[in-house]
Every structure is written in C-alpha cells, then in structure tokens.
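What you see is part of a larger complex, with each chain still in position.
Order as written gives the chain letters A and B; numbering starts at 1 within each chain.
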Amino acid sequence: MRFKFSILALLLEVSIIVLFGIFVEYNEHSASETLYPVFQDVHVMIFVGFGFLMTFLKKYGFSSVGINMLIAALGLQWGTLIQGFLHRKGEKIHVDIKSMINADFSTAAALISFGAVLGKTSPLQMLILTVVEVQLFSKNCFLFITNATDVGASMTIHAFGAYFGLAVTLVLYRPGLKNKHENEESTYHSDIFAMIGTLFLWLFWPSFNSAIASEPIYQLKAIVNTYYSLAACTVVTFALSSLVDQRGKFSMVLIQNATLAGGVAVGTCADMPIHPFVAMCIGSMAGIISVLGFHFLTPFLASKLNIQDTCGVHNLHGLPGILGGIAGIVVTAIKDEARQGDRFSPGMQAAALGSTLGIALVGGALTGGILKLPFLGQASDQNCFDDSVYWEVPEEEKLQEIHANNYDGPSRFEATM
Amino acid sequence: MRFKFSILALLLEVSIIVLFGIFVEYNEHSASETLYPVFQDVHVMIFVGFGFLMTFLKKYGFSSVGINMLIAALGLQWGTLIQGFLHRKGEKIHVDIKSMINADFSTAAALISFGAVLGKTSPLQMLILTVVEVQLFSKNCFLFITNATDVGASMTIHAFGAYFGLAVTLVLYRPGLKNKHENEESTYHSDIFAMIGTLFLWLFWPSFNSAIASEPIYQLKAIVNTYYSLAACTVVTFALSSLVDQRGKFSMVLIQNATLAGGVAVGTCADMPIHPFVAMCIGSMAGIISVLGFHFLTPFLASKLNIQDTCGVHNLHGLPGILGGIAGIVVTAIKDEARQGDRFSPGMQAAALGSTLGIALVGGALTGGILKLPFLGQASDQNCFDDSVYWEVPEEEKLQEIHANNYDGPSRFEATM
C-alpha cells in the first residue's frame, strides 16, 4: 500500500512539470514587483497561518503543518496551470508576483476543506481532493465572479472551501466517531502552537484582503477596513467567549478561530468606501456568528446531520463567508460601485454567492464519493487524529502511549497511505 | 461575576464603533502606502512579539498570548480615537497606514505594563488599565513630545509603559507572593515559545524605530543604528549572562529580554547621525544595565520596595528607556539637530523625559488604585500565574495537576473574571 501515495505524487509532479515546460513563461512586462511584500504576507498565511492553526490536536501536529505544506506546494503549481489556462491571452501562461498571489489563493480553499476533514483522511486522499478542488475553485472564480466583486474572497475562497469541505466530510461520515474520539482534544502546548497560526493569519489578513485590489486607493480601504473589522471582532469574541461559558471562562477554540471571522466577513466589500465603523459592525457580527456557531451549531451538525467538522471551518469560514457575501449584496444595492468600467449589481452578487455555494456543495459531495473508493486507504476510526499512522513519531511518544493504552499490537502499523 | 467582563468589553466596543461612526474617515489623500511593510513589522511585534515574549510562565501561556491580543485589539481602536481627537484638523479623524502605526504604538505601552502585572490581574482589570493607559500615553506624547524628539519612543512608550506598570504593581502589592509562587517559573518548552517573541521583536525593531522617521535619510539611519545596537547588545548580554552566573551558565531570562534592551535604548536618537559605533556603545550599555537589573535590582525591588515585576519590564523597558532618554539629551547637546524646522534642545529633551516619568508613575498609581476596587475580582494569591482561573484548560493538564497537588476542590473554579 505504501507505493500508492508516492506514485501518485510523483506522477502529478512530473505531469505538472511537463505542462509548465509547454505553457509557462515569465511575464517579462510585469509591473507587479511592488506587490512582493504583500505576496509574502499571503504566503506566510497559507503555510504558517493555516498550517499552525490546525496544530491544536494533541497527536496530529505533524500532519497539520506537514500535509498543509504538501497541499499548498502541490496546489500552487496546479493552480498556476488551471488559472493560467482560463485567463491566458495567446498561447502562453505568464507568471509574475500577481499570478503567484493567485496561485497561493487557489490553495486556500483546499486548506480550508482540509480543516473540515482533519484527522480522518489519508495523504493520498488529500492529493486527490487538492487536484479536484483547486480546479473547481478556479473555474467558479472565472465563471461567476467576473461580473461580481469579492476582493477578499469571502465567497470564492472562504465559503467555497468551507462548504466543499463540509460536503466531503458528510459523504465520508464515520458513525464510529459519533462519540468524541480520545485523540480529538488539545494539550496545553498544542493550543499555544495553534496561536502562532491564528496570529499570523490575523496580522496579515489586511494583505490578503487588499492583495488583488485594482488601485492604491482601494488597497488602502481594504487594509483599513480589515484592520478595524478584525480588532472589533476580537474584542467581541473575548466578550462572548466568556459569556457563553457557564463559569465565564475563555475558550481557546474560540480565541483561535472566531477572532479571525472578522477578516473573512469584511472580505467581499473590503475595498469599498463602507466607512471604518461599518467594517467594525461587520467584524462584530462575524465574531458573534462564529462564537454561536462553535458553541451551538457544530455539536448540532455533528450529532443530527452527520457533519463532522474537525476544525469548525463552518464557523470560521462558512458562516462568515456567507455574511461577507450578504454584506456585498447590501453594499452594492446602496452604493453605486464600479471597478474598471464594470458596475456591480446586488443581483449579480447574489447569483455569485448562490452558485459558489452550489458548486462547492455538489463538488464536495462528488469529491467525497471519489475519496470513499476503498483502495485510497482511509485510516480506521481508531487510528483517526493520530500522526503515528502516517509519520514516524519520536520513540518517547510511542512509549508513553504504550504505557497509557496498553500496546495494541502491530495492527496500528497496518494503516495505509 | 462572569458577566462583568463581557458587559464592559461589549460596552467599550459599542461605544468605540459609535465614535468611529461619527468621527472617523479614510484619509483619501494618504501618501503612506510605502509604509505598509514597516507597519506589518510593527504589527507582528505587537501581537507575536509581545504576546509570545510573555509565554515563558509554565501555566500562563494562554493568558500571555491571548490577553495580549485582547489588549492590543482594544487598544488600537481606542488609540485611533484618542490620538485622532488630539491631532485632528477639522472635524474628522482621518485614518491611513501612518495612523495605524501610531494606533499600534499606543497599545505597546499598555502591553509593557501588562508585563509588570502579568499573572496577578484579571482580564476585567486589564480592560480598564488599557483604556486609561492608552489615553494617558497619547496625551503625554501630544503635550510633552511635540517639542522633543523620540523617534523610537524610548521614553514615550518604553519608559512610560514600564514605570506606569511598576506603579500599578506597587499599589496592587500582594504580600502573599513575597515568597516565590510555585507557578512563577518556566518549563523547557515555554522558554522556547518565549524565544519566538524575543526574535520577532529583535528582528523587526529597526522597523519600530524608523517607522515614524520623517524622511528616507532619517529612516535609513534609524534602521542602521538599531541593527548594530541590537547586535552589540546581544553579544554583551551573552557575555554578561555567563559572567554573573556562579557556574558560568547562560540564563534564558536574560537572553529573552536583555538582548532587546539595545533596541529600546537607541530609540530616542536612532534617526540622528550618531555614527554606528555610538549606536553600538548605547546598545552595549543597555545590555549591561539590563543584565545587572535582572540579576540584582529586580530581587531587591521585590523584597525591599514591594514592587513585583513579573516580566522584569523595568530591566527591558524602564532602565534602557531612561538610558535612551539620556542619550537623546547628550546627543542634542552635542549635535545641532532639527526636523522640519524644529530645533531640539537638551533642556526640552530632559523635560520630556522627566514629565514622561512623572505622568507614568502618578498615572500608574492612580490606575492601580482603581484596579484595587473589590468588585473587579482579582484572583487570590494562590490562583496567580494560572490560566485555569480564566481559561478552559485541556483535561490532561488538569488531571496532571490533580495528581501532583491533590485536588483542591471546587474552590479553584470560584475565581472571577
């Protein structure tokens, strides 16, 4: 079984290199050098931000940060090709800093979906998910978003990635995980590792929401709006985190995740002149929705609808993404916004939101169906949320485990890649 | 008791949003886009730098990085308003990248004071401290610094924040903590987490000291001077750390903190043509003062003067801040420096330093008095330096503790927010 992952990964890499050889060229006339610092911020968000945010599980840190890196490294190459084929004028795909930002963006949706299925899928399954989702993401952007605006990608990345992932996890439903798995919890230090991810996402989110803004004046608005939206969201999240707990204690899950909802929700209209206080209202609402989602909705989805959402991406990306889409509809209805001659209408915004959700849910369900194929070697329920199935883990840890659980025999080593 | 924190936090946030709605506008004529990478460096220092620097305590990492985030998110909004009211021309407050840097700066003083009282105050108390200190900080900057120079804020942020915090912790003096608290120590990994904070502060300090320099030529000097000051300070700190230890061993407390003193001390005259070797002399002196402060002064202050300074902010920010202020006096006495028509005099520099210290000490003492009000629910001495009073902590940790200490009954859950 160990060869399947390696062969598929090598096959994908060779194919990508061949396609790059035929189609990809430098953009010799690029004027995007000034975007390089912003690109680096986005780059840190994708690899450190998403990667460490998911390290909260006590035995799944290697996979969180490692498989995140794998998905992103594969996805950015694949995304370059797919987006290049959709957008190219002439025969060649021209790459520069701007196309690298878009390549990084195209991996974000897959990383969000990874959060929904975290701990329950094999690296082999994640390769397939990445290839399929990057493709659907890019096509959705191209088909439906050209007449709508979504500068910070609330709909196209966050809502898309979340609902795609939720559909996958629904199809991959595991009744055996209905009762909380013993590995599905954090430790004191794993929660602090996750805060590294949270903070780098939080800090660089203004770069994320402004990276593809068309002019400096819109970039500035996107930066300012995102900065204040996140700040308001954070204060509200702390307030509600204490409020919803019986003993008034803060919850690390909420501080790690709901503080970021303000960045998601302000994304669609970040570059519009909505006034900073409206950005703060959107951020506050996002914080409220996200906290309530983690507290009430996630347990409900898991127990009643068989949707097991490991990282709670529905609350961080799904609901705030929809809120962002709705904010975009409202703002375009009130303000007469245009970019480069295109006027935005609330109808088109609503259509973009609807079709994004539709494509995500259908695409995710179909992808889940593919991932269910038996030869892709999912781990058994018992081996979920456990790095040692796919990683060599330091001896000490293994010994501790043997002491704690009694050694469960060689069976734990039979899991497949 | 759990509602007090939530209600105050929500009340503050709603008030801030209303004031933003009335007064805050985008600066449509901003020319500060080129400052964005520098802003992001400062932003990382505030949230990752200060946040992780304080994670060294074995059971207080959630609060260090989490409450740091809360203070900064609240403080930057509040600082925007306070600074905006002081500086606005016309009716509106105009925000852009430069005002965001200043908003981030205004939180730094409160975060330094947080370091002095770390482990001994409730989140509710920290909300109040933040609101008061950001206001006093901004007014001090406006009233006294307009005729003096302090580009890297050695006096206005570092000395101010440190002495404000020391005054607060003196008023909040806890005789029960006279003997070292069992939680007031680090673990191997908590010390490594703290190095994340140290390094991001150390690396981006040239951005901090040059961010508000008025022209590129001064920015370059501030960057170069800070870079070499910190490098010299670091070598000296390692040398002295070994020298002051009986067995010649390095101390993590010193490496985490005293290596940064060079950034503080060179701040006031960073943008002046002092020559790189003078910057290195200032950095070296700061390293010496800081190491000696940690080794001799902090124990003395705690035992004789009832000043319990958890993070040793006096040695990292207080003394080096004063050294920076004195360096500014000396340099302006020797060199005839001016910025935008204003000539700086050593008398004005000394007056700025003196009044900064005065306002910090008086303001801190009064704030300490407010924080002592009984309904703000300080933790008991026994519950100090312990996240589990204010945070849900992973089960494993709690179990370990129960094993180690014998379960101390439900009393530990009665602490208040």
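Quick note on the criterion: a contact is a pair of C-beta atoms (placed from the backbone, for glycine too) under 8 Å apart; a residue touches a chain by one contact, two chains touch by 3 or more.
Note that this is a predicted model, so its numbers are computed, not measured.
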Problem set entry | Copy count for the complete homomeric assembly [2 present here] | 3
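Convention: only the chains that are shown with their structure count from here on.
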For this session: Just give me the whole-number Å value for how far the CA centre of chain A lies from that of chain B.
Result: 33
Exercise. Can you name the residues of chain B that touch chain A in the complex?
Worked result: 1-3, 5-7, 9-10, 12-13, 16-18, 20-21, 24-28, 30, 33, 36-37, 40, 43-44, 47-48, 51, 55, 59, 61-62, 65-66, 69-70, 73-74, 76-77, 95-97, 100, 123, 189, 193, 196, 390-397, 413, 416-417
For this session: Could you pull out which chain A residues touch chain B in their complex?
Result: 37-38, 41, 58, 185-189, 191-192, 195-196, 199-200, 202-204, 207, 216-217, 219-221, 223-224, 227-228, 230-232, 234-236, 238-240, 242-243, 245, 247-252, 255, 259, 273, 275-277, 280-281, 284
